[in-house]
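Left out: one protein chain. Kept in place: all the others.
When the chains are written out, they are named A and B in that same order, and each has its own residue count from 1.
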Amino acid sequence: MTLGENFPAKTPEGPIEDKWTSYKNKIDLVNPANKRLIDIIVVGTGLAGASAAASLAELGYNVKAFCFQDSPRRAHSIAAQGGINASKNYMGDGDSDYRLFYDTVKGGDYRAREENVYRLAEVSGNIIDQCVAQGVPFARDYGGLLDNRSFGGVLVSRTFYAKGQTGQQLLLGAYSAMNRQIARGKIKMYNRHEMMDLVLVEGKARGIIAKNLITGDLERHSAHAVVIASGGYGNVFYLSTNAMGSNVSAAWKIHKKGAWFANPCFTQIHPTCIPVSGDHQSKLTLMSESLRNDGRIWVPAKEEDAKAIRSGKLKPTEIAESDRDYFLERRYPAFGNLVPRDVASRAAKERCDAGFGVNATGEAVYLDFASAMTRYGKEKALVTHQDASNEALVLELGKEIIATKYGNLFQMYEKIVDQNPYETPMMIYPAVHYTMGGVWVDYDLMTTIPGCYAIGEANFSEHGANRLGASALMQGLADGYFVLPYTIGNYLAKDIRTGTIPVDTPEFAAAEKSVQKQLELFINNKGSKPVDYFHKKLGKVMWDKVGMSRNGRDLKNAVKDIQAIRDEFYKEVKVPGDLNGFNEELAKAGRVADFLELGELFAKDALNREESCGGHFREEYQTPEGEAKRDKAFQYVAAWEHSGAPKDAKLHKEMLDYKYIEVKERSYK
Amino acid sequence: MSFLLSSIGKKVTMSLSAFFLISFLLLHVAINFLSVVSGDMYNEASHFMGTNPIIQFIMQPILIFGVLFHFTMGFVLEYQNKNARPVGYVMKNDKRSSSWLSRNMIFSGLVIFAFLGLHFYDFWVPEMQYKYIEFKPPNEHRYFSELVHKFEDPIRVGFYTLSFILLMMHLLHGFQSAFQSLGVNNKFTPTIKKTAWAFSVVVPMTFVFIALFHFIKH
Partner (left out) sequence: MNLKLKIWRQKNSTAKGKIVDYEVNEISSDMSFLEMLDVLNADLTEKGKEPVSFDHDCREGICGSCSLQINGRPHGPDGAITTCQLHMRKFKDGDSIVIEPFRAKAFPIVKDLIIDRSAFDRVQHAGAFVSVNTSGNTQDANATPINKVDADYAFDAASCIGCGACVAACKNASAMLFVSAKVSQYALLPQGQVEREKRVTDMVSQMDEEGFGACTNTGACEIECPKGISITNIARMNREFIGSNLK
């Protein structure tokens, strides 16, 4: 399990259940007095960044945390809805660390590192304990104990949740832990600051250049280690469920300074998003996967019905039960509507491509709660001794139950689409949601740059080629609360005598100068088109040619298209305003410039991976039934080393070896 | 002390003084109402109130302090609250989110305070003069005739009525709001709100009724 000679994954020896414990027992520690002499920079304050910043500060390190938002609490982890997995087995349905580990590796289509995933499963229970201790109000049952629900791709209920706002509650929990450290002076918080570049001193990460987004000033910040927790790069598609400000820049800057970028093409397309309504669309809204617990996905079985619906002549509620095609239940009887996301998304796309799509655009399928309402309503009627044969009453009771479970999601849907999902089925369509790929890290979560770490969605990590629902929150918090605070000590133990890193050095000056140069280039460019024009154009190429289903010819074209857009961008982009003061267009220009480079590497990686696995589907590599066809030859992590331009990036392979799991065909039938 | 200077502390003192003034109002309206029932009973009660040393030398100063405190604190809060938004909105649309009454307590309060000035001038000042300056002998039969005399002037009755309508408006928000300030918002709140509403309408309207009764009758 090595990745080149220079960068082994550094996974510990021994049986998988003991690796993390024995690792923790053997690593170097920094004594409390010395921790006070060490500075750490954390970029990004989502679940991973906030939890890491708080935990590192609790340990005694001096933390400087950066976020581009006006408060750490606004990082996009806040939008995660459904829940967080943990192998607590509170439901007594046979869950265990091993089962969570197994489900995650299988769900990721055998493209994740076994040791990391096992460690994740091992600490998952601690996360729940920690969050409850912080006052995170998880959903509870009437006995006062924590409630669980089930998510796609698994056969147990292990998902803890706080209505449809789990991410919000977990982030606020981590933020509260940060608040405590900010009050103590152990975290110095830099809101509305964007990391512009990483500074290397003697090959080690020793600081960053940050831009104060309000004044426009460039600032030099030094530290003994730099942690990148800047999230994923789904916005390379322009339209995604990510926040408007979510960007790849921090990860991309460290990539250009030497950190390898792994599996960029592994992107999760989430099946249940609100469909696009027009060209004006600026972002897409997710409807939580938890809805698939109770909603049934279908399209009309007859093409003429689908046509009639698209033209507005027919309503979905008018279609008879026998004329509906519950395609997930039909194709995957074992998992039904709860198949993993990649499978559900592709199945929806297949039906829409075949002409059965609903909505005016033909790019939507139904998510129907009618049968769940009847089922819940009957149960409620029986429990409360009311007439269970009264259909209107049953429906009314059922609606109430559905409202308590998903009320906020239903309301959100109604506000956006202007249809009442209690009366008519929801329309949904897949959208870009999460990126499994990211900065390559070893077992310590350190990138190929010494002293530079990547955590949370920013690293390539545990999800392989497809992430299971409710696992992102788990990974972000595991990295931040329970993994990085240990592993970073192993590196910093050597730095106790270093002293404060000075910022008035040639390295910092050079990095600042190059940032300044790029900003000036944008402001002085005599172009005519706003930044969004290029971002949308890039997004369209990505969605059409590097999206849910890919092929060699399109990918080759995509590489060319992206290069052309990039050239045009530098010639034609127009950035109004000036260098000083708040200038959102200028910030956007920098981010889109990085997306334009990442997009090319993304397509190149997809072209390289001549197999289908997880979220990566190559049309050339599929089974006769249209399922993804994996290839043993590609059982590796593709880590790309920057060398001048994306087209020249060098591929390094970390071969994946499965000792504790049998690599099988991933079937959800 | 820091409690009294905090924003919540000030609200608490506002609501406590409000409750005190409300209880006084209840007493006042009860005695005044006697004038409708029988002049003698009114005289008797008034005489007791006017000569009992506990009421004269303990309760009366507390009441005056309560009024002044409630008014001063109301003004201080209003000033601070105005300061919390030094630059106002170009367009304001708060009709949907809050009642006019709740937003204009300072104005209803000011009118009531002006009325209190008149009221003092009408009743309290002559009373003080009668008792403590001119040292006239106690006359337990004078109160009713004095009351009737005051309500002969239609302008005074008009202003009196207007003031009590504003008092009603002040109470409509203030009474139930005083509970919220003290932290009472629970399953009894709907009942509290209804009771407070009834009190806020009935008590000031009774004052108005008494005034009109004497104005019309005499």
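Here is the rule we go by: a contact is a pair of C-beta atoms (placed from the backbone, for glycine too) under 8 Å apart; a residue touches a chain by one contact, two chains touch by 3 or more.
As the structure is a prediction and not an experimental result, all values here were calculated from the model.
Undergrad: Touching the hidden chain in the complete assembly: which of A:28, A:93, A:129 or A:665 does that?
TA: A:129
Undergrad: Among A:120, A:177 or A:373, single out the residue that touches the unshown chain.
TA: Of these options, the touching residue for the absent chain is A:177.
Undergrad: Out of A:214, A:334 or A:354, point to the residue that touches the absent chain in the complete complex.
TA: Of the candidates A:214, A:334 or A:354, A:214 is in touch with the missing chain.
Undergrad: Just checking the interface: what residues of subunit B touch the absent partner chain?
TA: Here the touching residues of subunit B are 2-3, 6-12, 77, 80-94, 96-99, 102-103, 105, 173, 177, 180-186.
Undergrad: May I ask you to list the residues on subunit A that touch the chain which is not drawn?
TA: 51, 54-55, 58, 69-71, 73-76, 78-79, 88, 90, 123, 125-126, 128-146, 162-163, 165, 168-169, 172, 175-177, 179-180, 182-183, 189, 191, 214, 241, 243-245, 277-278, 280-283, 285-286, 411-412, 415-416, 418, 481-482, 485, 528-530, 532-533, 574, 576-577, 581-582, 584-585
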